[in-house]
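All protein chains but one are shown in place.
For subunit A:
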């Protein structure tokens, strides 16, 4: 047998990249999205104004940007705000959001689930329960079907 058959390099070729019918998402210019304003959110947390902090941290979500740092930063910030809430206030916090806000919150919650740290999962689960009762199953479906997410 010829020795050429030993080479397995062809197995690492991604054939889908060469498919001319490959579906490519539309590129939305997301270079300007910087995520929520860190200074503003920090100051609101320190003041104890958690409702405002929640609204502020859900502004400017870095959905379209390809910069992973911005996304990680935003996620950390959101987690900070969510942990700062008292358990009894979580419900009020969710009620203060509109439909799009609840969808966005759910996206952050699932993003947070992906990288659990010490106490984050417990906090996120609390928020998840309240967000689910406000947004319903449709909210979770939208997290699953979103092409571009936080």
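In the analysis below, a contact is a pair of C-beta atoms (placed from the backbone, for glycine too) under 8 Å apart; a residue touches a chain by one contact, two chains touch by 3 or more; residues count from 1.
Basically, contacts and distances are computed from a predicted model.
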What protein name does the UniProt record of the undisplayed chain give, "Actin related protein 2/3 complex subunit 1B", "Sorting nexin-30", "Pyruvate dehydrogenase E1 component subunit alpha" or "Phospholipid-transporting ATPase"?
"Actin related protein 2/3 complex subunit 1B"
Considering the whole complex rather than only what is displayed, give the residues of subunit A touching the chain that is not shown.
21, 23, 26, 28, 58-59, 61, 63-64, 99-101, 103-104, 107, 132-139, 141-142, 145-150
